[in-house]
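Yeah, one chain of the complex is gone here, protein chain that is, but the others are all in their spots.
The block that comes next holds chain A.
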Amino acid sequence: MAAADTTFRGDPSTRSGPAPAWVVVVKWAAIALVVAFGTLVSWRLVEDGKALFVVIIAFVVMAVVAVYSTRRAVPLKYLLPGMLLLVAFQVWPIAYTAATAFTNYGDGHLLSKEDATASIIANSVQEVPGSPRYRLSIAVPQGQDPAKGDLTFLLTDPSGKYFEGTPKGLEDLPTDGVEATTTGKITKAPGFTILDAKQVNKRGKELGEFAVPKDNGGIKAVGLSEAFEGRATVTYDKAADKLTDTSTGKTYVPKGAAWVPADGQGEAYPQGWKQNVGWDNFKTLVTNSTLRDGFVKIFVWNVAFALLSVISTFMLGMLLALLFNDDRLRGKGFYRSILILPYAIPGFVTALLWMSMFNQDYGLINNITGLDIDWLGNPWAAKAAILITNLWLGFPYMFLVCTGALQSIPGDVREAARIDGAGPVRTVRSITMPLLLVAVGPLLIASFAFNFNNFTLIFLMTKGGPFTDGDVSIGSTDLLITYAFRIAFSGVNPDYGLASAISIFIFIIVGLMSYVGFRRTKSLEEVN
């Protein structure tokens, strides 16, 4: 092997003749493409003022050029693309999740402290008589949903200059492709979708709090097509780290990542900021009594669900494998193809199909059995429904792997058992089963780990529900992963920090399980 290595690493001059011309062309074209794309992205990043990322892009492009333009580092030529993708989309998200778990990132805590403060100041803007008025169009960036996208002011000042205003500040809007009415109101701008009056009205509440910071004040909308620039009534004293509202004379101090009144009277400003909260998210899970009870309940069901799924599918799959593993049975190939069918149907189709079949009023299950069970509305029935569905979905897999394992068990082992006087039941229990478990043991652990995070099945069938006793946060069939998902995306107040903390918790459990799995697999193999 050493010889092979030295050849690969060896002096390039000893290697064979040049590669065909088209290969060289394709290779350099690909390198040039990467450089061009990197430059383009860097350009846009510079425009957005994200210098750090420009440095990262530069490093990536340099690495690509260094690896592929020289004859060195042969292994890296094969590993680099995969490694870059791995770091960017698997390692980084995990690291970022871990970091987020220690912050309060979420609704009301999305901005940095500076941005939150600037937004409060801009919101307090009151019109100064005689100040300029802008013509206003309200838009969202192209491709975003008019009902939810980031609001943007497209402004025309009295001299006819175009601006783009966001909560981050005011920027010039390139005039290319911009169309405006004779009064100056912008009707079309590249990169934006301008909202019509109806869409604007739907977002009236947000607009009331929307302001574009500028100098010591900001720009706010009056009506649908005009905006004024005014002076802020709130001022920020950086040295004392205090906000003062000059109209009421109240002062505000930072507390719990938000500005709260210094005298404790009245309400805090809704714009908080993102900050590190240490172990708070984890502590909340353990100490907050509602969360803790729910968390324990979810955890217990999560383990039970994964365990019962593996056991039920394995038992059925194994029994069928024993039943079918008989030469006298005819048409096995045909039966096997049909038995694979439930497994071959995509998981999301299965979940949605069974969800419909379990419908209380029109569902097939109640129709056939004559029952009137509210399958997905009753906590215990929903759990049963999910386990039945997972049994249907999962037994063919176990059937396949058990059949494979059974066929690989040598016949003389059983013969030896019989000569020693073991009956068939004893043979199955003491010979076949242990050998089968050695073969499929690792797969059972993998199946457990998979079902532990079986988001698709639970979410598509019940979304974690039913929710009982008026509790809308913790459902009866919630897994940790569906719970974290709801905290992050479905609630009215998304809390990314808490959701990340739960993800970290799942990471730890999965890691522990796999560790135990590896150890166990090793000891199982020693049986052979």
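Here is the rule we go by: a residue touches a chain if its C-beta (ideal position, glycine included) is under 8 Å from a C-beta of that chain, and two chains touch if they have at least 3 such contacts; residues count from 1.
Operating definition for what follows: contacts and distances are computed from a predicted model.
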Name under which UniProt lists the unshown chain, selected from "HEAT repeat domain-containing protein", "Carbohydrate ABC transporter membrane protein 2, CUT1 family", "aminomethyltransferase" or "Helix-turn-helix domain-containing protein": "Carbohydrate ABC transporter membrane protein 2, CUT1 family"
Chain not shown: contacting residue from A:22, A:89 or A:380: A:89
Among A:314, A:459 or A:483, the residue in touch with the chain that has been omitted: A:459
Chain not shown: contacting residue from A:178, A:260, A:308 or A:506: A:506
Chain A residues touching the omitted chain (full complex): 1-2, 4-5, 7-8, 15-17, 19, 23, 41, 44-45, 48, 50, 74-75, 77-79, 81-83, 85-86, 88-94, 96-97, 100, 142-143, 145, 320, 322-329, 335, 337-350, 352-357, 359, 361-364, 367-368, 392-394, 396-397, 400-401, 404, 411-412, 414-415, 418, 421, 423-425, 427-428, 432, 442-443, 446-447, 449-450, 453, 455-456, 459-460, 481, 484-485, 488-489, 496, 499-500, 503, 506-507, 510-511, 514
